[in-house]
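Note that this complex is displayed minus one protein chain, with the remaining chains in position.
As written, the chains take the letters A, B and C, and residue 1 is the first residue of each chain.
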Amino acid sequence: MTEPIFDIEVDTETRSARLTGELDLASCDRATEALAPLGVDPGDIQLELSDLRFLDSSGIRVIVQTHRALGERGSVVLRSPNPHVMKILEIAGIKDLGIKIEDSGV
Amino acid sequence: MTEPIFDIEVDTETRSARLTGELDLASCDRATEALAPLGVDPGDIQLELSDLRFLDSSGIRVIVQTHRALGERGSVVLRSPNPHVMKILEIAGIKDLGIKIEDSGV
Amino acid sequence: MSVQAVRKTFPPMPEVLPDVRRFVTVEAERRSFTEFVQDLQLAVTEACSNAMRHSGTKEIRVGVSLVGSCLEITVQDDGVYRAMPNESQDGQGHRGLHLMAAVVDDFSLRRGRPEKPGTTVRLVKCKT
Partner (left out) sequence: MSVQAVRKTFPPMPEVLPDVRRFVTVEAERRSFTEFVQDLQLAVTEACSNAMRHSGTKEIRVGVSLVGSCLEITVQDDGVYRAMPNESQDGQGHRGLHLMAAVVDDFSLRRGRPEKPGTTVRLVKCKT
């Protein structure tokens, strides 16, 4: 078996999710659906990105929508994006929207 | 005397403003300042655009910021844009943001 | 070390995007543009996603070729360029053009004529 191109594991206890592989137009709907339960309760949402190998504007849309759905009730926190994903996030000006980026110093 | 390139007349009574001439990066700050008093009280803001000959993304930014500043308290209503200004507003997808466009049928 | 220009046709289905990236990666590496592979993957994905979402094309042609010291990727569709949005952006969107322009050295978007519709996006990355 080959490994899946994109995978997402959601933990409603810790309000976090781990995204693995390639997030694009083919996988963004799946990510949006998987993240929806985390938007129900207030509080920040942690997205672990260290295993995300590819992110484009379709993926950024997922992140921004998740963040906006929280409104005043919290913020999305992106953890440990790889350098290229980080570059894309910066070009897209994601920090301007109140989304936090944290490097867990791995 | 030549006529000014851009002019804006604000009427706080009727919560409306008339924009004349060319709204671009050179005139957008003046427009933003002139419109600020209209954002203080709740209610829609009418912008009469029939004499606006030119509008670009700097001008659209003014309109969107004025609209956003109202939040839940009202909406910007654009009146009688000329066909080219209307085209630019449509390309920019301004209606998606909740900004209304009304043709007063002149 | 001259490598022929190549072109591959893909259906306008999001599922093929990972294959488009593989294709561009292999062809860029064959032409010694390995250091630019991540930027090229992003740019080609944005161009193909736009063709899929907005143009109504039946196929997408991705070309890779060397032009002097630059690698040129073209993404062609046979659909219609949309000036007006065809889906609600609720205030976001339009990041695609910005991202493409930000990661390549030369970005161009050419629309077809009525008698020959379609959009061609050219993405060029140069060695310094």
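Keep this in mind: a contact is a pair of C-beta atoms (placed from the backbone, for glycine too) under 8 Å apart; a residue touches a chain by one contact, two chains touch by 3 or more.
In this text the structure is predicted, and so the values were computed from the model without any measurement.
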Touch partners, limited to displayed chains, of the chain removed from view: A, B, C
Where the unshown chain meets chain B, residue by residue: 5, 22, 24-26, 54, 56-58, 60-61, 64-65, 84, 88, 91-92
In chain C, positions touching the absent partner: 83, 91-92, 94-95, 97-98, 101-103, 105-111, 113-114, 122, 126, 128
Interface residues of chain A (partner: the chain not displayed): 90-91, 93, 96-97
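Heads up, the rule we're going with is that only the chains that are shown with their structure count from here on.
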Chain-level touch network, classified as line, ring, star, complete or other: line
Chain pair that, of all pairs, has the most C-beta pairs in contact: A-C
Cα-centroid distance, chain A relative to chain C, in whole angstrom: 25
Interface hub residues of chain C, defined as touching at least two other chains: 93
Residues of chain B whose C-beta touches two or more other chains: none
